[in-house]
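Only a single protein chain was left out; the remaining protein chains are all shown in position.
Chains: A, B and C, in written order; residue numbering restarts at 1 for each.
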Amino acid sequence: MLYRENGQFKTSYAADQQIFPIFQERWAMALLLLVAFVVLPLVGSEYWFRAILIPFLILSLAALGLNILVGYCGQISLGTGAFMAVGAYAAYNFMVRIDGMPLIVAMLLGGLSATVIGVLFGIPSLRIKGLYLAVATLAAQFFTDWAFLRIGWFTNNSSSGSVSMARLDVFGVPIESPVTKYLFVLTVVCVFALMAKNLVRSAIGRQWMAIRDMDVAAAVIGIRPMYAKLSAFAVSSFIVGVAGVLWAFIHLGAWEPAAFSIDRSFQLLFMVIIGGLGSIAGAFLGAGFIVLLPLALDQIPHLLGIPLSTATITHLVHMIFGALIVFFLIVEPHGLAKLWSVGKQKLRLWPFPH
Amino acid sequence: MDTRTSAPEPGQGGAGPDTFPRWLMHHAKARPQQAAMREKAYGIWQTYTWAQVAENVRAIACGLAQLGFKRGDRLAVVGDNRPRLYWSVAACQCLGGIPVMMYQDAVAQEMAYVLQDAEIKFAVVEDQEQVDKMVEIQPDAPLLEHVIYDDPRGMRHYTQTLLMGLDELQEMGRIHDRNQPDFLDGEIAKGASDDISIMLYTSGTTGKPKGVCQTHGAFIAAASGAIQFDKLTDKEDILSYLPMAWVGDHLFSFAQATVAGFTINCPESGETVMNDLREIGPTYYFAPPRVFENLLTQVMIRMEDAGSLKRKIFHHFMDVARRCGADILDGKPVSGGDRFQYWLGNLLVYGPLKNVLGMSRIRVAYTAGAAIGPDLFRFYRSIGINLKQLYGQTETCAYVCLQPDGQIKLDSVGKPAPFVEVKLADNGEILVKGPMLLKAYYKRPDATAESINADGYFMTGDAGFFDEDGHLKIIDRAKDVGKMADGTMFAPNYIENKLKFFQHVKEAVTFGAGKEFATAFINIDLEAVGNWAEKKGMAYSGYTDLAQQAAVYELIRDCVEKVNADLAADPNMSGSQIKRFLILHKELDADDGELTRTRKVRRNFIAEKYGELIEAMFEGRKTQFIETQVKYEDGRTGKVSADLRIEEVKTFAPQAGKRAA
Amino acid sequence: MDMTDMNAASATTPPGRRQGEVILDLQNISLRFGGVKALTDISFNVREHEIRSIIGPNGAGKSSMLNVINGVYHPQEGKIMYRGQERQRLEPYMAARQGIARTFQNIALFKGMSVLDNIMTGRNLKMKSNLFQQALFWGAAQKEEIAHREKVEEVIDFLEIQNVRKTPVGQLPYGLQKRVELGRALAAEPSLLLLDEPMAGMNVEEKQDMCRFILDVNDQFGTTIVLIEHDMGVVMDISDRVVVLDYGKKIGDGAPDEVRNNEDVISAYLGTSH
Partner (left out) sequence: MGFFLETLFGGLMAGMLYSLIALGFVLIYKASGVFNFAQGAMVLFAALAMSRFAEWIPQWLGFESLLLANLLAFVAAMAVMIMLAWAIERLCLSKLVNQEGITLLMATLGIAYFLDGFGQTLFGSDIYNINVGMPKDPAFILEGMFEGGVMISKEDLVAAVIAALLVVVLALFFQKTKTGRALRAVADDHQAAQSIGIPLNKIWVIVWSVAGFAALVAGIIWGSKLGVQFTLSLVALKALPVVILGGLTSVPGAIIGGLIIGVGEKLSEIYLGPMLGGGIEIWFAYVLALGFLLVRPQGLFGEKIIDRV
């Protein structure tokens, strides 16, 4: 309805291959970024940043990483939490063991460490598929849970098993207040989302999708299954690892291994399914949904005057997530992102139905 | 005698360059980097600037010269709208040659006729398909020396010596140009405004096609007149998808584009026209009524599938548009409430609709070539598309009358265009004079003499009259206008058009000259009636079956009755109401010679072919058996036969007084 | 089907064009799955630039043969000479690197991707930019994308599928999907193209188009083609040489006319619908 595409013709492949080829969408995206970078920091309350926006952004990033593996390359992972943990603990160690380690470098090193572990646990994917791979990634999950709990070296021998990070800064700017934290996270997420988008629309992204859609045919046209799968594990774990660093350093501040338990892994998988397998936007939609739903279940009955107990909310959230997973898998395996794009398509065709 | 002119200012046509090659070179200097042509190819709009176009035209021209193309030679150009074919036209003109445009869907024999008639030695064709035809008719066209093809696909194993790729020709031309850099400029300098710039064959409802020779001066006058009239600039975008051999395309895509310096856009292929239209979103648009009609039919059919809420919104705002849309477009006073509703409608319906149709950016759109249905015309104007009608022939560069902005009437073709003088003969025939008249029919002095009278007026063969505001109204072909037995006027086209405005009627042919009453052949519109039948749950196996169903006759009878009621209201026409009709068992087809290539009915041919049916109708028989030979797309022939029903329709007593719209 | 067009096309072919060196030589190939013999002691060769057909009743081992050629299956016995060298056990992606491309009997397109992307994957071997360049996109990766897009657009143009280029392949009718699959193989600019029943399930018009494409590919690019096809009319019309399999054994080999008159072949086909 709002689209006016006449005259938006492409005279070069560069123009045709833009991320947002339609003028109106480019503007909408610019507007969204403007709101995120300028308007929200001006009007947002501390609660917004702390409880909604920062977790939303970081989980989006983690879901984005997972989506590359699951949605684009078709390799299941139930151990996302583990890779987040690897990122977080590795970065922590780089920070405490090396004097003057800049936050961004530590973050990237954390990501790289997650990459190494990710590729290691991805190796079974060359031989096994589907459910078997799920078990392999679960192994990663349980193993890291244990390692960060029991091996004192990782926690710098912290007596409580909990570690913390404070007084962070980037190029001398302290990342202390909720707004600066938010802006830092937002920047990181935007950069990574853009790079992820670039990857999935390039040769490597097509290789991943080819492996996902039909691995024999992919091999027959010369795609090396090993390279495609392991690169997906590498890129995915890198992004997930960075998300882990942000989650630990920025969102939690102080954490223990339980922060990256198997529940976190499932939660991220749900985000990807509900948000949309094989879609960058889907990661954000899924994360938004899963972050907001419990808050909504908490707030709305409250406003209606029928407050629910915390336990009831937890159970309700479980039920709704579970039902939604099944619902989306049956009705729309490509999740909210697909619904979004269907809506967009409807708007483009309005007033026609097809 | 009724003469109207629109203040002729003959000087104006000559303000710029006076031949097309000079216009081209002018743009190459004045706006070298501006887009002259775009072609959707390989997924994107490949763009050619004026400088590039000039360079390419140069290369083709020099290449042709190298092959021995001489001043005055004819160059056949056949194919879809491809930039290189347009360039070939321009290149030919640079050399002082005469491009002869041929319809790409013509069968080999038709092409052979043109090749012989125009004594053609050189042809530029689009692809293998056209090459095959050329090779096939080569024995019949002994003069043909060179056939140059644009698309080399599939041409590897053709060994005929007369074939050459356009790429090679251009390469040859570039070398020629390097060796003799002044050659082409010299040739261009030799050109004169009075030289023949193009030959377009009229399909001719009778007899063999005639080559209409138009001069540079004529088409430049027609082009610049229209440019002034509609204030066209070099920023316009136009989609070139109509046959290059049609005068309309030559005027809009070649003459006007070359004079105004705007951009023409060639679609990727026949199947992608709608999509390409949507992408380009032309600012200036030209199409025969059937294109607009097809679009509207599609709109309506697609809306049928929409949810009820959407349909309600759509119909509500279409009502609003009908009420006030045209007035808003014409700048007439409209109430604030309606203005608001229209604004809302524009947001919700008209805007999106235009976007999907590819018409968001249209400033001016024209239709011509046949009468357009009032509902159809009103629809496009009401949603804010400045659709206008024009009137003209191949012989007048499709340029006689234009509807001025703000003075649009549904049933007129507007006022005489700049530089044009229009006069009505005593028998109602429209006579025109002006710089855009043809120079001659090629090698047909007799025909030329017949069509231009002693005073230098071209006799259009159309009958019409001026209304009180000076707008020309066309009734019919002058020679087709006959008299009923009682002496009242019988204008078959006029009636047929009224019939064809119903969406279920695709073609109609009426008979009645010298008779007590009129009768009609009807072709139903397979898509529209088929849809209607499906909704009603009727089963049918194809056109012939559907056409003979009683319910369909019922449906068509309604249409005919409405036309009768309409005719009854017009004192001149009331005698020619249709008393009997039948639905033909096959669709009238150009391949069977029943229609012209521009889909005009060949009345006499049909009357002869289906004589027994006409006789049966006038004799009042209830059914009539008929067997007809048909030609299929692949060239084979077959037979179709059927027992056709003939049905009676109610006629109305003539009413004096107000006419229905 | 009406093959008059095809005859016309081959009639204009200069004689002797398809005489080339032996590019692929299969010697005494045997393939077993567990205890089941799929191929038994099969030998034949393929010459450069020819169209070589493999025919035979259902279950004759035709597809297995193609799978052996491009490394999906590994025969237990026999030798494969490719371009004069004995080929070691290789994986499918390595066969692709040697210029062997193929299509599948049951369409094996990447369902989640558009026509354009599917064909683009056919170019993957020729794309050299690394992960980091691709992540940054603007620069080397984009330049490469554009360069390969141009090639892919030529394939799209060649196969006349312009109007569906951005459609997800899953939404296309069967015949067009087959065409896209051919396009994906062509995008790799193979020297040896394996086609597994490219015309199965098509109507006459689609078959004619596909025939034309195959002949054009062979003709314009000189691609050697190994073809499995059920439609005998097509096979006899477009092949230079035909090899006939039955129950995993070779029962005939030679020019179409020879094969047509071969008694073993006739008896193998007796009682079948072909």
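One rule holds for everything that comes next: a contact is a pair of C-beta atoms (placed from the backbone, for glycine too) under 8 Å apart; a residue touches a chain by one contact, two chains touch by 3 or more.
Worth saying up front: this structure is predicted, and the values here are computed from it rather than measured.
Undergrad: Which is it among A:15, A:191, A:319 or A:347 that touches the chain not included here?
TA: Per the contact definition at the top, the residue touching the missing chain is A:319.
Undergrad: Out of C:44, C:82 or C:104, which is the one that touches the chain we can't see?
TA: Missing-chain contact among the listed residues: C:104.
Undergrad: Pick out the residues on chain A that sit against the missing chain.
TA: 74, 76, 124, 127-128, 130-132, 134-136, 138-139, 142-143, 145-146, 149-152, 216, 262, 266, 269-270, 273, 311-312, 314-326, 329-330, 333
One rule holds in what follows: only the chains that are shown with their structure count from here on.
Undergrad: Which chain would you call central, comparing Cα centres to the global Cα centre?
TA: Per-chain C-alpha centroids ranked by distance to the global centroid put B first.
Undergrad: A-C or B-C: which has the larger count of contacting C-beta pairs?
TA: Result of the comparison of A-C and B-C: A-C.
Undergrad: Which integer distance in Å separates the CA centroid of chain A from that of chain B?
TA: 58
Undergrad: Averaged over CA atoms, how far is the centre of chain B from the centre of chain C? Could you give it in whole Å?
TA: 46
Undergrad: Out of chain A, which residues touch more than one other chain, so two or more?
TA: 12-13
Undergrad: Considering chain C alone, which of its residues make contact with at least two other chains?
TA: Residues 149-150 of chain C touch two or more partner chains.
Undergrad: In their complex, what parts of chain C are in touch with chain A?
TA: Touching chain A from chain C are residues 70, 72, 91-93, 95-97, 101-102, 104, 108-113, 117, 120-125, 127, 129, 131, 134-137, 141-142, 144-146, 149-150, 184-185, 188.
Undergrad: Which stretch or stretches of chain C touch chain B in the complex?
TA: Chain C reaches chain B through residues 9, 12-14, 116, 149-150, 153-154, 156-158, 162-163, 165, 216, 219-220.
Undergrad: Can you check the complex and tell me which residues of chain A touch chain B?
TA: Touch list, chain A to chain B: 1, 3-13, 15-16, 349-354.
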